[in-house]
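Shown here: the complex without one of its protein chains, the others still in place.
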Amino acid sequence: MEQRWSLASVAAVTVAALLFVAAPLFVPGWILFLLTLALAKFMAVLAVALFLRCGLVSFGHALFYAIGAYTVGFAHKWFGVREAMLLAPLGLCLGAGAAALIGLIMARYRGVFFAMLNLAVSMILYAILLKLYWVTGGTDGLGVSTPTLLGFVPPRGSFRMLYYYFTLVMAGAVIYLVYRFLASPLGYFLKALGDNEIRIEYSGQSVRRVIYVTYVLSGALGGLAGVLVAFTVGHIVPEYAFWLQSGEFVFIALLGGYASVPGPLLGAIAFEFIRTYASKYAPYAWQMTLGIIMLLIILFQPGGLWAMYEAVAARFGRRAGGVERV
Amino acid sequence: MSETMPILQTVDLTKSFGMVKAASAINIQISQGELVGIVGANGSGKTTFLNLITGYLKPDRGRTLIMGQESTGLPPRLVTMLGVARSFQIPQLYTGLSVLENVLLALAAGAKRGTEYWKPLYRDPWVEESLDLLQQFGLKPYAYRPVAELPEGGRKLLDVVLSFALKPRLLLMDEPTSGVSIEDKFEVMDTLVGVLQQSDITTIFVEHDMEVVQRYSRRVLVFDNGEVIADGKPESVLTNPEVRKAILGRE
Partner (left out) sequence: MAILTIIIVDGFVFAAVLFLLSVGLTLIFGVLRILNVSHGGIYALGAYMGTYLALKVLDAGLNPYLTYLMLFLGALIVGLVAGPLIERLFLRRVYGRAEAIQLLLTFSILLILDDLIKLIWGTTPMLVSTPSTLLGQVSIAGIPYTWYHILLIAVSAVFGGSLVWLVRGTRFGKLVVAVITDREVSVAMGINVNRIYTVAFTLGAFCAALGGAAIAPTIAVAPGFALEVVVQSFAVIAIGGMGSLEGAALGALLVGLARALAIHLVPELELVVIYMLMLVVLMFKPEGLYGEAELRRI
């Protein structure tokens, strides 16, 4: 529906933005780490969420995520390049490039086949990363040393904060771009795709083109996410390409609510916290925890956390007298 | 384009589904500006005909020419780009979007060169044009409502609006009044034909109701078993006993 911003929405966004910007000042180091991770992964989740909007599940976006991460690893290992300002766009481009190639095939499929085909491709990468251990480090993975920002090595005490801001800025740019995309004709065609492909084709617009462009965009997002996570975590392993990693992105999209842009971010943050507490209190039941949460969401709150927030905000907004967002 | 070139021509168009002959060597020519009704019993091949000329089905044999250009075997998207638009028996709408958004997307698809994909869908010239279109067809009150809130007649009209918004040279409508209550049928057709006559679109509509065909078309094609068994003015064709038997006898 129409994207008119109510006073309440603008207020909410401003508050949220301020919280994010000011976070390093009042939040302990481990939470800052989680937030950085969440902001980075959120991009990959957004990539998956774009497709969930039109009814397509991708179990293969770990492919682009791994490409981004290993870009950082190889750039350092082979070329000694550690510059963040270089590696971020590079990872993004490589992710987009891979998507441009694979998307040519993927755009022809829907439903279960779409899900399984990109799963297959990501698993091929996983197998390669695993087997070619003399290049990729195999199961041990690759270590990633601290990246430089514009040539400067961040001072020890503040690099957590600097990475946080770097990731935050990237996330901000991503949010803006995705909003523009979703407001554009292609963004609406993407949504319409899930409803009625026949009408799209009979209008003279190519469904395949819509899916392809979205796929390339999602590859870019996945690649960027991989780069940023590699920076933050400092260590990359072949599991970045495993289908369960893709499953994690899908889970987060579902948890946060895939129909919106903030939903995946909310989901990513919630996910990191859930994971931290689950590994402390129920280490052997992590998958079960995810499974149960997913089940509950699907059965009782398909809109995810964001839908819950919107329900609360709507009630609030009515009382505050703002124009309601339809 | 010369005056005499037909806007639609089919040559020997044939299609079978196993043993069933859905289209049997159909040879017709439709000239620019005509208002043609297609009638026939259920299963006589009317919708198959529309599916064939718009590229949803590929013919076993035969050719289709649109404005003199070979369109045989082209998919619906390319046929649409030749200037053909179509509405459906079951309205093909974007049910998750609002009525206005449905029309906006039609305009966006039809704009091609001028689409400027980086600008929002909700842009003033398009919004204005969409609301105008909805106004012409009596749907403006529903503009910002979800498609689900449209009554059945409204859904069919919206389906037509979506095809009309493409500014086609040839408009095909598949049973525009089916599912619409008897009281509303003529109102819907009045609206439709009223708008269509203000432009010089060539219109072909498939219809079950012979009264509607009688009243609104200037030429009638009668389908039976995949063949065109009669072609002419409604008064003469529809009073022909053979024709009546073919259309009604089987039902």
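Order as written gives the chain letters A and B; numbering starts at 1 within each chain.
Quick note on the criterion: a contact is a pair of C-beta atoms (placed from the backbone, for glycine too) under 8 Å apart; a residue touches a chain by one contact, two chains touch by 3 or more.
All of these numbers come straight from a predicted model, not from anything done at the bench.
Asks: Thinking of the whole complex, not just what is shown, which of B:49, B:88 or B:126 touches the missing chain?
Replies: B:88
Asks: Which of A:81, A:100 or A:130 sits in contact with the chain that's absent?
Replies: A:130
Asks: Sort through A:115, A:210 or A:225 and give me the one touching the missing partner chain.
Replies: Only one listed residue reaches the unshown chain, and that is A:115.
Asks: Determine which one of A:243, A:271 or A:309 touches the chain that has been left out.
Replies: A:243
Asks: At which residues does chain A meet the chain that is not included here?
Replies: 52, 55-57, 105, 108-109, 111-113, 115-117, 119-121, 123-124, 127-128, 130-132, 194, 198, 243-244, 247, 250, 254, 284-288, 290-292, 294-295, 298-299, 302
Following the convention adopted for this analysis, only the chains that are shown with their structure count from here on.
Asks: Just the number, please: Cα centre separation of chain A and chain B in whole Å.
Replies: Roughly 43 Å, centre to centre.
Asks: Hey, which residues of chain B end up touching chain A in the complex?
Replies: For chain B paired with chain A, touching residues are 54, 75-77, 80-81, 85-86, 88, 92-98, 101, 104-106, 108-110, 112, 115, 117-122, 144, 146, 162-163, 166.
Asks: Show which residues of chain A lie in contact with chain B when the two form their complex.
Replies: 1-3, 180, 183-189, 191-192, 194-196, 198-206, 326
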